[in-house]
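Notes follow the structure.
Removed: one protein chain of the complex. Kept in place: all other protein chains.
So that you can tell them apart, the chains are marked A, B and C in the order they are listed, and the count of residues begins at 1 in each.
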Amino acid sequence: MTGYTADEMMTVEASRALREGTVCFVGIGLPSTAANLARRTHAPGLVLIYESGTLGAKPDRLPLSIGDGILAETADAVIGVPEVFNYWLQPGRVDVGFLGAAQVDKHGNINTTVIGGDYRDPKVRLPGAGGAPEIAASCKEVVVVLRQSRRAFVDRVDFVTSLGFGTGPGDRERFGMTGAGPRRIITDLGVLQPDPLTCEFVLTHLHPGVELAQVRENTGWELTVSPDLTRTPEPTERELTVLRELKAAS
Amino acid sequence: MTGYTADEMMTVEASRALREGTVCFVGIGLPSTAANLARRTHAPGLVLIYESGTLGAKPDRLPLSIGDGILAETADAVIGVPEVFNYWLQPGRVDVGFLGAAQVDKHGNINTTVIGGDYRDPKVRLPGAGGAPEIAASCKEVVVVLRQSRRAFVDRVDFVTSLGFGTGPGDRERFGMTGAGPRRIITDLGVLQPDPLTCEFVLTHLHPGVELAQVRENTGWELTVSPDLTRTPEPTERELTVLRELKAAS
Amino acid sequence: MARIVSLAEGVAQTVLDGDTVAFEGFTHLIPFAAAHEVIRQGRRDLTLVRMTPDLIYDQLIGAGCARKLVFSWGGNPGVGSLHRFRDAVQHDWPVPLEVEEHSHAGMANRYVAAASGLPFAVLRGYRGTDLPAQTDTIKPITCPFTGEVLTAVPALRLDSAVVHAQQADRQGNVQLWGISGVQKEAVLAASRSLVTVEEIVDELQPRPGAVVLPGWAVGCVAEVPGGAHPSYAAGYSVRDNGFYQDWDEISRDREAFLRWLEGVR
Partner (left out) sequence: MARIVSLAEGVAQTVLDGDTVAFEGFTHLIPFAAAHEVIRQGRRDLTLVRMTPDLIYDQLIGAGCARKLVFSWGGNPGVGSLHRFRDAVQHDWPVPLEVEEHSHAGMANRYVAAASGLPFAVLRGYRGTDLPAQTDTIKPITCPFTGEVLTAVPALRLDSAVVHAQQADRQGNVQLWGISGVQKEAVLAASRSLVTVEEIVDELQPRPGAVVLPGWAVGCVAEVPGGAHPSYAAGYSVRDNGFYQDWDEISRDREAFLRWLEGVR
């Protein structure tokens, strides 16, 4: 397969992170695209939960907002927002939480609040927490998806909106987190996974055509590369076709 | 009007305690009968809440249980039991709570748990609390309905299942109760209301044909009689007709 | 995805000896058939949890399945007492029964806390009553913002929950409607769950006021038409008020009860 963009590779790889039959907490944008791609390819029984209160949504096109009517119309159940967080997310019923980020650091902590300056007088004011802190705390595992750049991949985030591994081993346990935390960061260049000893994210997969040097250039910390570094399989014909159909229809 | 029973008088007087347009938390049995009588006579806009989760039930016959299907079928909304207690009762949205009792004392405390002996080895084991403690705490006011007898009307209840005025003035405030507590005890002999200074229930109404001595005989404490002691008006023709129709239909 | 099983399989896989188990249903949809199967399978040492023990727990208690009861209103609604419950508490027959007593508001919030993955719930409850002195699962808690003292009750984490519903589809998605009580909370509070249903259908038609439990949040589903008798399933059956009255006589006498029990076994 040739002729696909880096964003397409990232979306396809994100969809592959979702196993058949699992329950996935989905935000709008790339996570929703990846989840719906998975549902139409290898994981037809994937259960999608959107924080707007739709359990088991089965949209036949990509929703344009987290509260798109198509989600309510196709859901197994529509519930209030408090119930989403209290009965479904908080007790650890969700297998995978998909999060985006403005910044992510080498321990998988996520910043979606402020960049630069300080909290009261930031250089950039971002949208804020939304559902992310509790998704990061309570989903059995978390997958982070974002484009890789030196600005986004930092040694330490300016603001911890959502906890990854904090400052390293033991932090999640100390904070009483019930979920296992971020298991992979999927980017347009490759995939990073946490080292079980250091809880530092190391490069485990390079996307086709990407050079290691490129990844290093776009990482703001001294990147460790896994001894088992692997090439990500290219998007299949089917993956790309379905992805493009989804995109075209919305 | 002649030819009615003491129980009918008690039920009619209980129905009169419910003003048009108020919101009433109703238990099964006499409270439900009285509330539905009120709804068909002077208070067509009375809002009935049953703890089974039916808001604004408008049964066309007397429900036979607190979870009678007729309540759900005629309600403005059917909600879960946690919501009944948390969103509707606890914040003080209910005007009147109707409670029965096995024992009531001179301060309006209610016992529906155990009589005689001690808690672990009682003489009589009663059903227990149900919704009563929080109805007694949170309704704007409480009306207690039960037949008057020396066994039931005691100086101090064997067990406080639901707080009235505790041991006297200031107790409700000390316990942080948001509702005003019991405002009247309606029996088959008359009506008792709390003295605002002592919080002790005094006889304010005698039902037609009842002698004061009868009430004293059937009260287990030194009963105070209001200087304004009044005769309860007899049941009207209409009240009795509607009450009997309701009873006959169920 | 829920497993579709027979009633016997469902009970065997869901309710184990020593479990803390709730059979919920508020007057409506009480899972009697599953409780009778528990009696047949001879479960022992159960901690039975239910807001209103009703006939269903009077039967399980009389059959010797229980060692403890956690409840908030223990009567035969509109009829009188639960005689097997009283016999167990007062005379240890057939086995001793420990009791943990709460109010409805407390029980409902204990289920909510467990369904929410929290260790406790907060309410305005019990204050000024004699219950906290008898029940060590009622404690004061202070608001960290206002200093107000309220009441805390611990989460009712269940090993197992059994409820009855009108319908499930073949994926085990469950729909119940009418009075829905605390069934959703009980299922979500439990490690294992069994839902008996009036009917398994090809497709659930969304209904006003319905509670839906996704199949992936349910353990087992068993088709048991009439499984709520003598309570009822709105749209399928009416409450057998006569049996509730008859129970008073059956349960009042140990011999009469044992004869009834033979019929179940």
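The definition used in the following text is that a contact is a pair of C-beta atoms (placed from the backbone, for glycine too) under 8 Å apart; a residue touches a chain by one contact, two chains touch by 3 or more.
Note that the coordinates shown come from a computational prediction; the quantities given were computed from them, not determined experimentally.
The chain not displayed here makes contact, within the full complex, with A, B, C.
Touching the missing chain, out of C:77, C:117, C:172 or C:219, is residue C:117. From the options C:56, C:82, C:152 or C:186, the residue with contact to the chain not on display is C:152. Residue B:77 is the one among B:77, B:202 or B:229 that touches the chain not shown.
Residues touching the missing chain, restricted to chain C, are 117-124, 137, 139-141, 143-146, 148, 150, 152, 154, 206-210 (touch as defined at the top). Taking the whole complex into account, chain A touches the unshown chain at residues 28-29, 51-54, 64-69, 71-73, 77-78, 80-82, 84-86, 89-90, 113, 119, 121, 125-134, 137-138, 159-163, 166, 171-172, 175-178. By the touch rule set out above, chain B reaches the unshown chain at residues 21, 23, 45, 47, 55-56, 76-77, 86-87, 90-93, 138, 178.
As a convention for this text, only the chains that are shown with their structure count from here on.
Common neighbours of chain A and chain C: there are none. Our note on geometry: chain A versus chain C, Cα centroid distance of 40 Å, whole angstroms. Remark: chain B and chain C have CA centroids separated by 28 Å (rounded to whole angstrom). If each chain is reduced to the centroid of its CA atoms, chain A and chain B end up 57 Å from each other. The multi-chain contact residues of chain B, meaning those touching 2 or more other chains, do not exist; every residue touches at most one other chain. For chain C, the set of residues that touch two or more other chains comprises 112, 184-185.
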